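The structure under discussion is supplied below as structure tokens; questions concerning it will follow.
Every protein chain but one is kept in place in this view of the complex.
Chains here go by letter, A and B, matching the order in which they are written, and residues are numbered from 1 within each.
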Amino acid sequence: MEQLKRLEALTGSIPADQVDDVRESIVGELFKKSRELCAEAVTVTDRERLYRSERLDRIFTSKLWGFPIMLAMLGVIFYLTIAGANVPSSMLSSFFGWIEGYLTAAFEAVHAPDWLHGILILGLFRGTAWVISVMLPPMAIFFPVFALLENYGYLPRVAFNLDRLFKKSGAHGKQSLTMAMGFGCNAAAIMSTRIIESPRERMLAILTNNFVPCNGRWPTLILLASLFMAAGFSGGVQTLVTASVVMGMVLLGIVVTLTVSWTLSKTALKGVPSHYTLELPPYRKPKILNTILRATLDKTIYVLRRAVIVAAPAGVLTWILANIYIGDTSILLHFVQFLDPFAKALGLDGFILMAFIIGLPANEIVLPILLMGYLATGSLTEVENMFALKQIFVDQGWTWLTALNMMLFSLLHYPCGTTLFNIWKETKSFKWTFLSFAIPTAIAILVTFIVAQAARALGWV
Amino acid sequence: MDETNILQHLHQASLGERFLIERVDIQGELKRRLLDLGFVPGAVIEVLKASPLGDPISYRVAGTVIALRQEESQLIWGKVMPS
């Protein structure tokens, strides 16, 4: 205890008012010594090469080319993803169909009851298989390409280019980095907002992260865009149109992010942007093969895990709801009929809204649930053929407006269960967690309602 | 503070110019962060490039590139070095 008392007395004797000055002279001297050491031990043989990164910055962050290059990069990534994912997707789909044939035969051979076959094969297996075949290929292309850009050092330049916009909307410049994380997974992006030190701006980043479409929503956007928006085109042009529509959605998400940030900065989260510094590390040629392999592997494991943990149980649940009857209508249908009038006002239908609600745990299961709902048996058909898939939608009375509004709803609606849970963990606040659910939902409802009413009033559908 | 009249702030330096820092007129956490990054009195930094929308501006400091918004660079005082 003697030591403690002495320490106490010692700390009491130090004046607290000149701390910043002490720090300034300490760090000043540290850097002086560092410069001295560098002068002695470092020789620069080629000034030209030393500043290569800065010359690249003159292009990547140029007044004229900065934004076009950013958009072009985004467009190219989408194009590659959409163009590359088609073939492997249908291959996976046929592969799972082939396995299913054997599984069904096995069930028949042991005279398993119909309901067991229904739950396990038509619910669990098909749900999981669908998620894997639709999600895995695009994710296994998108993320390696994205990781290449990230490891090259391009992302901080995006933050540099866009900073002014975020500042104007009262948000932190590093929010563009957390948004970039959101492309992968909003739940992970919520954790990454820790890089924003100011609590106010961090909350803005948390509340708006959902407007960046994640992993689980890409396939929905891509699929609907290619089936309904790009249907009139063929070949390469079709892919191009799909990519443009998806990119439009992403840009809309960014506009909504900035608008919501701005509004919150003027109301619930009043304040001016806090100070910040942004490092622009030198461009580094990534280890291409290494990066691709690692990102592909990481994403594959991630998608497969999600498929098993979330998609499988959701498949089972949906099958059960669709096959238990109250009166002569299934529970699922009762629910759908209840939602239908409201959903119609939003340009959707009861099934779609039901799929979004049951899909709360994870966005990747929204489409599979929707399809299960549409098919009378309450289970999924094999979707080897995209025309067959579109036929299912058209039979249910879908128009381009339905597709557009489902895309909009998907982009804007509440975050998935995992993300909400992370928001609660990070904010420890019921109020903010609720708001992060309510704000996007209100926007999603409002936007789809306006689009639907406008399109109908103008006689476009 | 007569000194301030002679000194310029960093935001007044043009692109490509070298700037000798004499005073960092900020208190608290931001000051500590800027110091750690090498924005210390006695350091010479170079104004590199403005963002496409004009702000922030990137600077070469301690062998690295750091971008600052106008709000911060206006509080760093010093002199433009003759080239």
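What we mean here is this: contacts are C-beta pairs under 8 Å (C-beta built on N, C-alpha and C of every residue); 3 or more make two chains touch, one makes a residue touch a chain.
Here, contacts and distances are computed from a predicted model.
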Please identify the absent chain by the protein name in its UniProt record; candidates are "Ferredoxin", "Small GTP-binding protein", "GntR family transcriptional regulator" or "ABC transporter permease subunit".
"Small GTP-binding protein"
Result, missing-chain neighbours among shown chains, is A, B
Quick one: which of A:56, A:73 or A:195 touches the chain that's been left out?
A:195
Sole contact to the chain not displayed, among A:33, A:58 or A:456
A:33
Extract the touching residues of chain A with respect to the undisplayed chain.
1-4, 6-8, 10-11, 14, 16, 19, 22-23, 25-27, 29-31, 33-35, 37-38, 40-50, 52, 150-153, 155-156, 177, 191-192, 194-195, 197, 279, 281-282, 284, 287, 294, 298
What residues on chain B make contact with the chain left out of this view?
29, 32-33, 36-38, 62-64
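Following the convention adopted for this analysis, only the chains that are shown with their structure count from here on.
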I'd like to verify one number: the distance from the centre of chain A to the centre of chain B, where each centre is the average of its C-alpha atoms, in whole angstrom.
37
In the complex, chain A residues that touch chain B
20, 23-24, 27-28, 31-32, 34-35, 38, 53-54, 57-58, 61-64, 66-67, 160-161, 163-165, 167, 173, 273, 275-282
Inside the complex, what are the residues of chain B that reach chain A?
24, 26-28, 30-38, 40-43, 48-56, 58, 60, 62-69, 71-72
